[in-house]
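Working notes for the structure below.
Only one protein chain is missing; all other protein chains are in place.
Residue numbering begins at 1 within each chain, and the chains themselves are lettered A and B in the order written.
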Amino acid sequence: MKRLVSLLLIGAALLPAMTGCRKGNTDTDNPNNTDTPTVTLKVWGAQDDQAMLREMCDAFAQANPDKKYNFTYGVVGEGEAKNIFLDDPDAAADVFHFANDQIADLVSAGALAQIGGTYRTAVEEENLTGAVDAAMVDGKLYAFPATADNGYFLYYNKAVFDHAPNTLAEILSLCTDGRRFAMKVSDSWYLASFFLSAGCSFSEDKKIDFNSENGVAAARAINALCRDPRFVNFGAEYDPSIIAGFGDGSVIAAVSGTWNAEKIASEIGAENLGATKLPMIEIDGQEVQMIGFAGYKLVGVNAGSRSPEDAVKLAAWLTNEENQLKRLRERSMAPANKNAAADPAVMENPALAALSEQMPHAVSQNNVPASYWTAAEGFGTDLAAGNVPDDALQGKLDVLTETVNNPIG
Amino acid sequence: MRLRKNLTRILIYALLTALAVIWLIPIFFLIVHSFRAEPGAAIRYLFPKTYTWNNYVRLFTDTELFNFPRWYLNTLVVSVASCFLSTLYVLMISYAFSRLRFRGRNAMMRAGLILNMFPGFMAMIAVYFILKAVGLTQSLLALVLVYSGSAALTYYVAKGFFDTIPLALDEAATIDGASKSTIFWRITLPLSKPIVVYTVLMSFMAPWMDFIFASVIMKDNYENYTVALGLFQMITRENIYDYFTVFCAGAVVVAIPIALLFLFMQKYYVEGVTGGAVKG
Partner (left out) sequence: MADLDYLASSGPRRAWIRFTRSVKSLPGRVGGWIGGLPRRLGGMFRSLLGAVISVGLIFIRGDWATRLSFGIMGFGCLRRGRIGRGLIYLFTQIAFWYFFFTFGVGWLALMPTLGKVAQGEVWNEEKGIFEYARGDNSMLVLLYGIVTLIIILLYVCIYFSSIRVCYDAECRARRAERIPTLGDEIAALRDRDFHKTLLFLPVLAVVIFTVLPLIFMISLSFTNYDRFHMPPGNLFTWVGWENFRAIFGLGGNALLGNTFRSILSWTLVWAFFATVTNYALGMILAIFINHRGIRFKKFFRTVFVTTIAIPQFVSLMFMRNLLADNGLVNVFLTQMGWVDAPIRFLTDGNIARITVILVNMWVGIPYSMLITTGILLNIPADLYEASRIDGAGPVKQFTTITLPYVLFVTTPYLITQFVGNINNFNVIWLLTGGGPMTGEYYQGGRTDLLVTWLYRITTGEQNYKLASVIGIITFAVCAAFSLIVYSRSGSAKEGKFL
């Protein structure tokens, strides 16, 4: 009896092995069967966007009645898209949303289908230049811009500030009685702002020059800020901390992105929610505008898609003017489409207005090397601890630059 | 003398109470905050301003974003199945190593011991593609196979336990004409309740704890998530403000069955693990 059970188990384990191999083979034999009327497409989007995504896809199916579309949906947020995609490109979506800082890795892994011809012309004509640049690698277009909302700016409490603060000194001057200004310098995304403001850059060939004189000046400015009791870094749990800080008045201004707008508003009241571009900061005795990252959400097409034609068509549909407006209305995401970006709804939303105000002072993340993020986080965390002497900065920046520019692998 | 004895006793009571409080504080706050009405993850006061059942209600009704009931069920199914399979594996392998003598036994035992040191998640990519080759990825069955597969190597506690059962019993049965299979099923297993319970407990808990393997295997298949994976989605940057208290409620709901199981089976757990891990 028990033997029988175990035999059955073995059989059960082996059977799919045989059939599984067979199936795999026939699938690869004819990868593009575009002639068949039924097309199955897998689409990835963030979890909170699922409902909206379904509506967009259903509308696409209705607009293209010549084929029968069969959509499957996967919950993969823009931030995780690269990792989950590259784990198994074969099982990944045909059409997927991702944050533009992942484009270089995705392209170098051969994951994204290049976009050309009329699609490319349309993207270039209809979208903001920054967004188009963000979807390009080496002059080739690899994705469709969907939103232009992945950046950071300054939130402030209108109950404390009677007008939008313009300089860091101004903010700090109001930080009295335990009220503080928050920015997570131990996060490499925010940290870059100081170096960019001081004139450092991420070059085209994915190198940084943070150990230059300008870089050291920027690091000194960070150091000074970290030692200031009116400033707070909130190492762990940054986002919940600033929201709570706004709530109890211990934070009056903080650098963050659009995802916190509603939450801060619910703590201090929508009438008190102020948002504006990043402040001016004094670096090496000079007041300069703080520069941020301009991030975009893009829609890409899997290079291994079995229905590439339909996948590209769907990706273009998901990012057309109408759907970008839909994202703006339903999810408060700033559009990358020129016409949609001119919609009054953008300026009515304080966070999106601040984002577009920051836009002229923002750089694309495309040139940021993948080796930057963890290495810079380490550097920022060291500084945030507030015990690095100024004369040690040059050495630390040399190490950082070396690690980022010459990663192992 | 009596005074000194009483003094030690009081000291011990004080110490035990203090430790018990320390151990219970996080659990206490977890429960308290699962009833908090105000949203947010970093609040500046110890106790909620208002209490509500709403987080628990949301957990089971607000399923559009987080299908907790479904994930809970998934985890339960995976737990029960993998617990059955792992227990079978562990008992079979440990019984063979403990009671049977055959060629290559020592070498196999040593190999098992070493292989158990292999950091499991280094294996994930390979396991994923092996499962894919047989068409099993993103399914609950895949999770069951993976969890029980890694459990097979944790045989040493059970082996230690079997070692403590007197061989004379086997010998007597053999003289009476019982086959080795009969001895295993009819004699040894009925005597091994503690270790069976111990193994069942440990393998039942694994799917509730793991999230790395589950995330690699499930990827974008939201429907087949386990609770660990699902609860994680609640505390991402975008969700933590609205869902932190729901996360706490979910944690409590997850902990309840395991806690009950543990409290009732505690006696066997102690017997199993002391009989197994330390003797032999």
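Criterion: contacts are C-beta pairs under 8 Å (C-beta built on N, C-alpha and C of every residue); 3 or more make two chains touch, one makes a residue touch a chain.
These numbers come from a predicted model, not from an experiment.
Peer 1: With the full complex in mind, choose from A:T40, A:N166, A:Q289 or A:S371 the residue touching the hidden chain.
Peer 2: Selected residue, touching the omitted chain: A:S371.
Peer 1: One chain isn't shown here. Among B:V78, B:A152, B:V196 or B:M218, which residue touches it?
Peer 2: B:A152
Peer 1: On chain B, where is the contact patch with the chain that was removed from view?
Peer 2: Contact residues on chain B toward the absent chain are 5, 8-9, 12-13, 15-16, 19-20, 22-24, 26-27, 29-30, 41-46, 88-90, 92-93, 95-96, 100-102, 105-106, 108-110, 112-115, 117-119, 121-127, 129-130, 133, 145-146, 148-150, 152-153, 155-156, 159-160, 163-164, 179-182, 184, 205, 208-209, 211-212, 228, 231-232, 235, 244, 247-248, 251, 254-255, 258-263, 266, 269-271, 273-275, 277-280.
Peer 1: Tell me which stretches of chain A touch the chain missing from the display.
Peer 2: The list for chain A reads 2-3, 6, 9-10, 13, 21, 25, 28, 31-32, 83, 86, 89-90, 105, 107-111, 113-119, 186, 234-237, 240-241, 244-245, 303-304, 308-309, 312, 370-371, 373-375, 377-382, 384-385, 396, 399-400, 402-403, 406-409.
Methods note: only the chains that are shown with their structure count from here on.
Peer 1: What whole-number Å value describes the gap between the mean CA coordinates of chain A and chain B?
Peer 2: Taking the average C-alpha coordinate of chain A and of chain B, the gap between them is 36 Å.
Peer 1: List the residues on chain B that touch chain A in their complex, please.
Peer 2: The contact residues of chain B facing chain A are 39-44, 64-65, 125, 128-129, 132-138, 181, 185, 216, 219-222, 233, 236-242, 244.
Peer 1: Give the list of chain A residues in touch with chain B in this complex.
Peer 2: Those in contact with chain B are residues 2, 16-17, 19-21, 23-24, 44, 46-48, 51, 74-77, 84, 87-88, 91-93, 237, 239-241, 243-244, 247-248, 250, 259-260, 263, 266-267.
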